[in-house]
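Working notes, beginning with the structure itself.
Of the protein chains in this complex, all but one are displayed in their positions.
Chain nomenclature is as follows: A, B and C, assigned in order of appearance, with residue numbering initiated at 1 for each chain independently.
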Amino acid sequence: MSDKDPPVGSEQVPAGTGAPGAADPGAPAADQTHHWWRLIAIWVVLSAILDPLFYYLAGPHIPPGTMTNMAQGAQFDFNVLFVIALPVVLGVWIYLIYAIVMWRASRGGPEPVAGPYSRGHLGIQVGWIVSTTVIVLFLAGFGTYELVQPGGSGGGEGSSPIWTPTSQTILPVQVIGQQWKWTYRYPTFGGFETDQLVLPNDTTVEFNVTSLDVVHSFWAYQLGVKADANPNYNNVAYATTQQLGSFTVRCDELCGIWHGAMYNTGQVVTRQQFSAWARLTAFRLRKNTRLLPPYALTYTPDANGADGGYYPNNADPYSKVEQYGATPSQGGG
Amino acid sequence: MSLAWKLGVTVVLFAISVTAAIVLIVNLLGTPPVVNFTSPSPGAPVNVRLQTVGSFGSGSHPTWVSYLVRSPQGQWVHTTVFQVPEHTRINVTIDQYDSGSPLRNQQLGQVTGTYGSVASLNGRLFRVINSNAGNGVGHTFSIPSLGVNVPLSGVNGNANLCGAAPCTTSSPHNVIRFSFNSPGPGSYRWQCFVPCGLGFLYGNGGPMSTLGYMGGFLKVVA
Amino acid sequence: MRIWGPVLRATATRDPRSCEATNITMTNSVDNQQFESFAGRLQETPEEIAFELRAQEGALWTGGRLLIGIWAFAFAALGFAYFYLRSANNENLWRPHGITAPTATGAAIFAITVASALLLMFGERRFRNDQTLDWQVAGWTAVLGGLLVIGLQIWQLTDLPFFPGSSGYASCFIGWAAMNIAAVLGATYWIETILAREIRLRRAIAQDGGAPSSTLPVARLFRANLNGCTYFWGFVAVVATFFWLLFYVI
Partner (left out) sequence: MAIDTSVSEFEYPGEEDVGTPAKPPPVWRRSAWLQPNVLWAIAGGVIGYLIGHWLGNVIASGYQQVQSSGQNNVAIVLGLSLGVAGWLAGIGALTYPLAKILGYEPSPSPPQQSWVRYFRMTEDHKVVGWQYAIGVLTFLFTGGLLAMLIRTELLSPTTHVFGPGTYIFLVSEHGTVMMMMATSAVVGPLGNWLVPLMIGSRRMAYPRVESFSFWIFMAGYLVILSAFFFGGFPTGWTGYAPLQTQANGGMDSYLVGFGVIGLGMILAGFNLAATIINYRAPGMNWGRVPIFVWGILATTALLTLATPTLVVAGLFGILDRTAETAFYVNEHGGSNFLWQNLFWFFGHPEVYIMALPGFGIVMEIMPVFTRKPLFAYKVAAAGMLGVALLSFFVWQHHLFQSGINPDMRPLFMLTTELISIPTGFLFLVTLGTLWKAKIRFDTPMLFCLGMLFNFLIGGVTGVFLSDVPVNVTVHGSFFVMAHFHYTIMGGLIFAMFAGFYFWFPKITGKTLNRKLSKWHFWTFFVFFNCTFFPLFLVGILGMPRRVFEYASNLQTLNDISSISAYFLGASFFFFIINVVWSIYLNPHPAPDNPWNSLGLEWQTPTPVPWYDFEHIPVVLNDPYHYGEADAPPVADLGKVLSAVGAPAGSVSHEDLGTGVEGDGDPRPPIL
């Protein structure tokens, strides 16, 4: 850098305050370029090309894929939003580029003279507000429909979901989060508990997600399912499998030191393979299954852990109430 | 002030900030030491010996429960990071000096991922421990991504437990042995799944959340 | 020097009733800094002085109400916690056995807070009617009341029939105690500073009609401040009533 560089702001521009500038009232009239039509033409052409290009080329590959109806719904929503958002983004970008190219000030040039719309233009303002409102209301309505119609969009729906799938046969699977691993219980197969998440194809699965300690989040990525695992709370999510393959399960809510390592892989297999696997696993784990607490939608965590002792025990000098605190722990999930 | 002076001041201030940043980063880089186990001959099994102690007894966290690793030279090292060769049988011996309790999740009472899915407790083979009976389970040795899980039976809590690391075999303890195969190269998390962080909510804070106490890495190298 | 406000003006001019512009020359300075370039540059007009006095009064008015808004949102968070935990009733541990904090102490805390606030409001009315002594008595009583409330609240904490972590109610109650101490302490501090200032101002504004009717800037700001403080006490009383109902009655 040298002193010869003109410092910021040192360039000569005509004074704004009270300066005559280019006070020629005829100046705006000279600019008869049809900026509007140009902009609209560029915008329409680009949008018309890029939108279908995205929808038909990229759209089918957008995550989370089509392994379940919920994943497919999320993919469809993403694509619809993209198709709507793309023209909006293009519109602003085209306008910005156009403005930057067309409306640069020449250095030392005259002050511009404010055009008729410079302080506001009722039509443009109303048009903008109305159009954004219409888009937004449409999106909210569309999102609500997509949420309600398939029975919950794969997200956690709390302990008593009001939007449920219509399917007659539903396979319940309990997802238990703990620091720092996932285990799965299959109540309809004797309630065994395992590290493996195996699901049958063409089946509506009800995930009952709960936690034994802090908040986790069950994210079966390719299934399009995500539900927070809260202690002492059952969070239900639904998805109907429609493709074979493996999927990733990750914890999606920061749960402590090993949060980043809290993942495993699940499988969607055929119904026959699934029932064979389930029967075999139930048999293999039968000894341990007998030791598990009876299946329940939540397992009251013991705040004191196995031996935690965070809250004092009942014989407590500060307390005049003998019984307080957690009901005796049911052991574990 | 002359320009030279000003430049000097600027450089000094800049150097101070850079030094502060470096000190900060170096402090953050501190991790427990790595104990390196190698095969005596290619393909021969590697023997790893660990111990658990109910309270470390000294250092910055004397009340915390901890794992220790015995180095090939026979010294007990306060760490949970150890390195083994790939695709090798790892024979693990754990001296368990801590008392036990019912498991938070009985699913972890099973032995999985080891040779024959069994482990031995004081010489007796077992596959499942009922943590609600007997002395319960003190800790587990688990490598979730390898499917390895071994519950470590607790010592009778009424015994005169060892309270300062490293414990010697004169204190009451259980010896658990098992073997597993090391996978390909990489860093594999292993940890204890018993909420044994005394005084922390759900027992999973403190030592359970600190590298070098109740969790660490199994580093597998080629 | 008018930047420091009309308060200064009252203290610096020879005649407190005069609104004439003064020009204070600063001759001394911390570590001998040079103020000459600034000194004496500011010539204020009466309009400017009056304008800024209005602004200061307005700021006191706005500030007083804004403080109520701030505290209202803080207590709303507590109220939310109360109703949220109550409706969740996890493990049936919202309020096992209908436990209640010591009711006599609670009632005393509530009653003293509300009485102090009412007393202050009454006092302010008397103040406006030029009965300064009544206001002073009311004010100092309210200070005592506030201190008593804080003392009782702390004492109550040592005398609870439940452990803090034993239930949702117990937790909320500890939270309420902490926040109530802070709010009452703030309100007591505020009214105390006003009362103390009135003592210091008394002589200065006596010949001008005293605090209730003096037209001096100090007196006007004093009244604006008092008004905000009385409102705040009213707010504290409303809060005390609301949470007394929540914790002891229902």
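In this section, a contact is a pair of C-beta atoms (placed from the backbone, for glycine too) under 8 Å apart; a residue touches a chain by one contact, two chains touch by 3 or more.
Given the structure is predicted, the values throughout are model-derived calculations rather than measurements.
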Inset, instruction - Indicate each shown chain that the hidden chain touches within the full complex. - result: A, B, C
Inset, instruction - Specify the residue from the set A:M67, A:L199, A:C255 or A:L292 that touches the hidden chain. - result: A:C255
Legend entry - Touching residues on chain C - with respect to the absent chain: 1, 3-5, 7-8, 10-16, 22, 24-35, 38, 41-43, 45-48, 50-52, 54-63, 66-67, 69-71, 73-74, 76-78, 80-81, 84-85, 88-91, 93-96, 128, 163-172, 174-175, 178-179, 189, 192-193, 195-201, 203-204, 220, 223-224, 227
Legend entry - Interface with the unshown chain - residue positions in chain B: 3, 6-7, 10, 21, 24-25, 27-29, 31-32, 61-64, 186-187, 189, 197-202, 204-206, 209-211, 217
Legend entry - Contacts of chain A with the absent chain, listed as residue ranges: 1, 3, 5-10, 13-21, 23, 25, 28, 31, 35, 62-64, 70-71, 73-74, 76-78, 81-82, 85, 88-89, 92-93, 95-96, 99-100, 103-106, 109, 111-115, 117-121, 124-125, 128-129, 132-133, 136-137, 139-140, 142-144, 146-148, 152-159, 161-162, 213-215, 217, 219, 221, 224-228, 230-233, 235, 248, 250-261, 263, 300-303, 309-313, 325-327
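Throughout what follows, only the chains that are shown with their structure count from here on.
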Inset, instruction - Mind listing the chains that sit against chain A and also against chain B? - result: none
Inset, instruction - Work out per-chain C-alpha centres and flag the one nearest the whole-protein C-alpha centre. - result: A
Legend entry - Cα-centroid distance, chain A relative to chain B, in whole angstrom: 36
Legend entry - Where chain A touches two or more other chains, by residue: none
Inset, instruction - Would you give the residues of chain C that are in contact with at least 2 other chains, written as numbers and ranges? - result: none
Legend entry - Interfacial residue positions of chain A with respect to chain B in the complex: 176, 178-181, 183, 193-195, 212-214, 256-258, 261, 264, 285, 287-288, 291-293, 301-310, 329, 331-333
Legend entry - Interface residues, chain B side, partner chain A - complex: 101-107, 109-110, 112, 127-128, 130-132, 136, 142, 144-145, 147, 189, 191, 193-204, 208-211, 215
Inset, instruction - Would you tell me which residues of chain A are touching chain C in their complex? - result: 232, 300, 311-312, 316, 318-321, 323-327
